[in-house]
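Below is a structure I'd like to ask you about.
A single protein chain has been omitted from the complex, and every remaining protein chain is retained in its original position.
Take a look at chain A:
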Amino acid sequence: MATGHFKQGIAGGRLSPEQYADNFSDLHPPLDHHEALVESDRCYFCYDAPCMNACPTSIDIPLFIRQISTGNPIGSARTIFDQNILGGMCARVCPTETLCEEVCVREVAEGKPVQIGRLQRYATDAAMVENKQFYPRAAPTGKTVAVVGAGPAGLAAAHRLARHGHDVTILEARPKAGGLNEYGIAAYKSIDNFAQAEVDYIISIGGIDIQNGKALGRDYQLSDLTRNYDAVFLGMGLGGVNALRADGEDAQGVTNAVEFIAELRQASDLASLPVGRRVVVIGGGMTAIDAAVQSKLLGAEEVTICYRRGQEHMNASEFEQDLAAANGVTIRHWLQPKRVIAEGGKVSGIELEYTAMDGEKLVGTGERLTLTADQVFKAIGQSFVPAALNGSGALLALEAGRIKVDAEGRTSLPNVWAGGDCIYGGDDLTVSAVAQGRDAAESIHRALTSNGRA
């Protein structure tokens, strides 16, 4: 009977407990005190710093790094939290290699940027470990705001609203707060239950009531919120998963990557988590990488990502692609799924078609390839499910399938704001969701305190 890597089918217990623990340890271990001093000294304290301009939340990066270098990590944390109250998680999950660190002048000069993400973690960890709270609440305004979704956008909005003295109720469909920070990020990027620690840190400000198990459209309607609260912020993210549009995708063993990732994050015993011996992941974004790498770390023998365009088109950053390669994941390009092959209702392989660009258009070449697989992950994007918004009063305007907002996050309905992945025009990053939640909160605050004056 084959064991470990070589167990046939989708099975758990492929590794020893030590291997699981080792595989899912911190991807970027924290900098120690001396490392942080050395790294912070590499920062040139640029004028009008490119890193700061590249940050969606506009954190004053040179200042917070200088504060680390002068032995003031707590002050540094405040500089970060002033702009981004989820600075701790962003330090762990931001694709810094395509944001602040990409434009760091050290990257330009020597190909080695200042490790801004790890320094940010150093400072935010220092403050969070002490539960250092920087923001006293303003005097109560008597205004109430409902926030739909306790993800990065909702939490950022709630914190900023609570600071301004408003009372916030967050309605969250899942059993835990945190959104994708809790359910949607590879385990090795957020160890030690960090997402929940961050939620606790944020709501320590007071005035934020999180109610779990409350889904919009199922347990309440948008019209209930607009009636019962002074303002509403929608930050429910994306509820749908795009289909493969391949024959036989309902076979047993075809799994949504986001569900797999969520399940893994919630698992108390990684050995209990089944994974295929030969895994194929369809997609080219962060979710595809997270699912593929984690499959490998759970003990899958062979993991292949198939993406329908070229390497340069992948949404996953170069760093993420390298991470996958370093973990033994094979990434194949110019392949689109055509048919899931099943035996006895269970996946046994996948048939793919080679693709090519025909001018601006992606077309199949007709040539086919079959890969043996006992598990296929769908990671070809998520979509906004607007159904929950319907049937409850006036219709919310959408754009390209997501909620339409203006520059301040205002939707087409009065007193309703939105931010995060559910709005149109974002880049589906945690840090962007934080910026949108924060800015919408400021807009809500202005509206609630203007006494009707615009």
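The rule we apply is simple: contacts are C-beta pairs under 8 Å (C-beta built on N, C-alpha and C of every residue); 3 or more make two chains touch, one makes a residue touch a chain; residues count from 1.
Following the convention adopted for this analysis, contacts and distances are computed from a predicted model.
Chemist: What protein name does the UniProt record of the undisplayed chain give, "dihydrouracil dehydrogenase (NAD(+))", "LPLAT superfamily acyltransferase", "ABC transporter ATP-binding protein" or "Rod shape-determining protein MreD"?
Modeler: Options "dihydrouracil dehydrogenase (NAD(+))", "LPLAT superfamily acyltransferase", "ABC transporter ATP-binding protein" or "Rod shape-determining protein MreD" narrow down to "dihydrouracil dehydrogenase (NAD(+))" for the missing chain.
Chemist: Of the listed residues A:P30, A:P50, A:G165 or A:G328, which contacts the missing chain in the full complex?
Modeler: Answer from the full complex: A:P50 touches the omitted chain.
Chemist: From the list A:V108, A:V129 or A:A243, pick the residue that touches the absent chain.
Modeler: Counting the whole complex, the residue in contact with the absent chain is A:V108.
Chemist: Can you list where chain A touches the absent chain?
Modeler: Chain A touches the chain not shown through residues 34, 37-38, 40-41, 44-50, 69, 105-106, 108-109.
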